[in-house]
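Below is one structure, written out as structure tokens, with a few remarks after it.
All protein chains but one are shown at their positions in the complex.
Let's turn to chain A:
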Amino acid sequence: MEIVKRYIYAVTHKLPEKQRADIEQELQGLIEDMLEHRTQGGEICERDVEEVLLELGAPHELAAKYKGNRKYLISPELFDLYWVVLKIVILSIVIGLSVVAVIEFLLEPVRGGPFIGEFVVSLITSCVQGFAWVTIAFGIVEYNGVKASGIELDKKKEWKPSQLPAIPNPQTQIKRSEPIASIIFTLIITILFTASIQFFGIINFNDEGSTVVAPFFNEEAIRTYFPLLWGLIALSILKDGLKLVAGRWTARLAAFNLLFNIASLVILIIVFSDSAVWNPEFLNDLVASGIVSSGSEGFQTVSNIWNNTTDSMIYIIAAITIIDTIWIVWKMYRIRGSK
């Protein structure tokens, strides 16, 4: 009866462990009953066994019946959102890596052939990674959502026409393109910042065809702040995601935006109040790159701008944040006004 054991194993090995033993025993009993019925108590031959198993059907079909209908990694309810997020992520990876590649190619044009190969490989692996992580994240959401039977609870609630969302007021509406563009921009900056921080600077293409960079940042120092900056980026994407889902300005969304502004201000102040993040040799590098010559009028202007900017970076960031905050408050005011 080896084949019966194999059949039962084929049906049950993918079922939840808790039910497995029970179903195994039940199937064993069923198959024995069916055999007995077929042979009327007589000798059981191989053909009988085979016919009984054929009657029960393909093991994966039987297993599917035991599992019920829910066979989604990502259910139709979540799929639209999944699709949007996936497109954003893949597009950002492609654009970001392409920009990095173009910069690198401009800096080292000699490497032609192998360089393109490397670019294609990194593009493919990154896209696969992006796809995998988005899918895993949604899979987890789906799994937990169903496990907590949250979806069922929603279904049980009575639906009332008064729950229908208001047609968005054009003044408070958020166009989908706005948060999407913002997420893509954020992701591209992240990729550039993480992958090639040393290219953030003044790039000079020499007449001889070589390129020299005078970087803005001290790579080593700013890298220690990367985890903090990544946190900020995650928050920023969360903020845009909420905007995308909400589709219009609400009091809660505005409140979250204000919180985000405060958080981003705190993080950026922490980073930029450390003067070590700036490249201490920037002015020398600039001279070495041949853009300006030491002691010239141009050099004086550049060094003034550089020193002023690095000193007052915190204030610039604060000013931008305040402007954005005022804008949000104004939006809020309009929401109030439109009610």
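Structural remarks
As a working rule, a residue touches a chain if its C-beta (ideal position, glycine included) is under 8 Å from a C-beta of that chain, and two chains touch if they have at least 3 such contacts; residues count from 1.
Assume contacts and distances are computed from a predicted model.
Not every chain of the complex appears here, and the one that does not is recorded in UniProt as "Transcription regulator PadR N-terminal domain-containing protein", selected from "Transcription regulator PadR N-terminal domain-containing protein", "Imidazole glycerol phosphate synthase subunit HisF", "Cell division protein FtsX" or "ABC transporter ATP-binding protein". In the complete complex, the residue from A:Leu56, A:Leu81 or A:Ala318 that touches the missing chain is A:Leu56. On the side of chain A, the interface with the absent chain consists of residues 19, 22-23, 25-30, 32-34, 37, 55-57, 61-62, 65-66, 68, using the contact rule stated above.
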